[in-house]
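Below is a structure I'd like to ask you about.
Certain chains of the assembly are absent from this excerpt, and the rest are unmoved.
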Amino acid sequence: MVASVGIVGASGYGGAELLRLLLGHPGLEVEVVAAHSQAGEPITGLFPNLPGNRVFDAVDLGRLAELDLVFLSTPHGPSLDLGAALHDAGVRTVDLSGAFRLSPADFATWYGEAHPRPDLVPAVYGLPEFNRKQVADATLVANPGCYVTTALLGLIPLAGLLEPGSVVVDGKSGTSGAGRAAKDSLHSTHVFGSVTAYGAPGHRHTGEIEAHLAGFGEDLGPISFTPHLMPIARGLLTTSYAGLRPGVTADQVQSALADTFADEPFVHVLAPGTFPVVKSVVGSNGCRLSAFVDERTNRVTVVSVTDNLGKGAAGQALQNANLMLGLDETTALTAIGMYP
Amino acid sequence: MVASVGIVGASGYGGAELLRLLLGHPGLEVEVVAAHSQAGEPITGLFPNLPGNRVFDAVDLGRLAELDLVFLSTPHGPSLDLGAALHDAGVRTVDLSGAFRLSPADFATWYGEAHPRPDLVPAVYGLPEFNRKQVADATLVANPGCYVTTALLGLIPLAGLLEPGSVVVDGKSGTSGAGRAAKDSLHSTHVFGSVTAYGAPGHRHTGEIEAHLAGFGEDLGPISFTPHLMPIARGLLTTSYAGLRPGVTADQVQSALADTFADEPFVHVLAPGTFPVVKSVVGSNGCRLSAFVDERTNRVTVVSVTDNLGKGAAGQALQNANLMLGLDETTALTAIGMYP
């Protein structure tokens, strides 16, 4: 009983990481590995870790519609079309782009365009720690953004303890989060030995954090989010700051986090004062986080790490797919990063 | 007319960077290069960029007292003793440690010990952009901390526009800021490909930012500060978030920064939307910063970069020394980083 799956957008980093994970999955057969512009080219030419003669497939909707599940690792433009078509054909789909994560109104605000299929959004948001039943039953799952996953895992459990309007999220990501396009700003010569901010204040993950913090926790109003580019290939850390509501104690903060994730296979809460290390989760679907309360400022700070291609993209997509296909949620996934 | 100077603590990174800068200085002769535990060892053994046969000197207070100026690049413990002794001997001194930066009360809070010479603190704080006359006249100058310099250059000009109690500073530093001691957490194998937070909420630079933001700008109350370790050797970026007072506009923010630094040789304000890049200042005494206002949150975000060993330590120390010795402030310094 092996299910058939396909990847569209496999020439990007998220798609290739999905392929790497799926090649080790005992219950899924990757029948389609499609890439619009690379069709016919050998996969190993782009991803030398994947040896062999397999080539990228063309994007063929008819072929995709015969599969048990499709992963869309395309930009939000192609995803809008493909996701809608697959939905209409009844094909279970996990979309890794921002195409289906927001309500029509929020989509218009953050993406600057009207959503072509307002009936489909927001799709079920693929954050299994908070809604695995809905994911299991969904046809179309919107896989969360990398910064968003990392920040929300630390903020949702605390939402009821935080002052509205006080949330600041400072994000630090490896360069793979910026995609494969050869840009001057991503040239190795410029990135080595350097760090910079980018994309603020209009980065689309801002609205996504706000929307799903409201959805899974409480509406805490607009947040400030500034992403930064780190000189590493993969890995992501968010440092979230928020004011505490009157009377909230450090024990309450720690309990809220520890209780939420006590039985979770991929999210581990560290003791206050122990800071998570990005490399501890690189290559995995794990998230590590810890929080500390500063009584001087009455603020809590939550530091959270993921692999932006793991729990921040492909790993979580597979976690969602496992749920949608009735498999053990952890199949072919690990919480153990490659360290050192 | 060449002045004589000495460095104590030259086996550390700050001291070695001072030596590198001073070797190119036409008006200063480095007569003493002292290091407690390395006395007699060749300098090039620790710093292979510095060829030749010179060895580290022993720390000899009598010898130091004959110099025109002494740089103390020692930890705050030895600096407390040496700085006081040199002050009492009337020797102009720039101390790069935290020994003389805070009032007795603040020192007790953040360093956990009573200051042994409350009559000397706070010493003149060596941030020449805001007090170059006081620096020029001082006997003992407390050279600011690296995170503090970087954050304050962006925050002081805006202090009157900001809401008290709203300031969050997120710092990202290269590993040289953590010193030369061989620790497991600084082992290259662990740091490559990784990022982590550390030291919060009690990092001593927190109190230093608060005290001198109050001193040069306005007292904005306690701030939240979280430092992070980046996988680079040198360079530092701070991202500072603060609420704006009612009615403050983006133009006011930009003007406050641009006007403050219009004639400064080392601090450059970029246009809003242009983010400074750490490597643009590495190897230099420069600082680049830019700010943007987010009307959704009514917050301003200031991003600022320095070289933690340059404007964050040795460069600024030399800038202060130039002023103290009546030299052109920019001698042997540059605002141009080594890029790429």
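By written order: A and B. Residues from 1 in each chain.
Simple rule for what comes next: contacts are C-beta pairs under 8 Å (C-beta built on N, C-alpha and C of every residue); 3 or more make two chains touch, one makes a residue touch a chain.
Because the structure is predicted, anything quoted here is derived from the model rather than measured.
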| item | value |
| --- | --- |
| Oligomeric copy total, full assembly; chains in place: 2 | 4 |
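Following the convention adopted for this analysis, only the chains that are shown with their structure count from here on.
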| item | value |
| --- | --- |
| Between chain A and chain B, centroid-to-centroid distance (C-alpha), Å | 38 |
| Residues of chain A touching chain B in the complex | 165, 168, 170, 172, 189-190, 192-198, 200-201, 222-224, 226, 228, 230-233, 235, 237, 239, 241, 275-279, 282, 292, 294, 296-297, 299, 301, 303, 305, 340 |
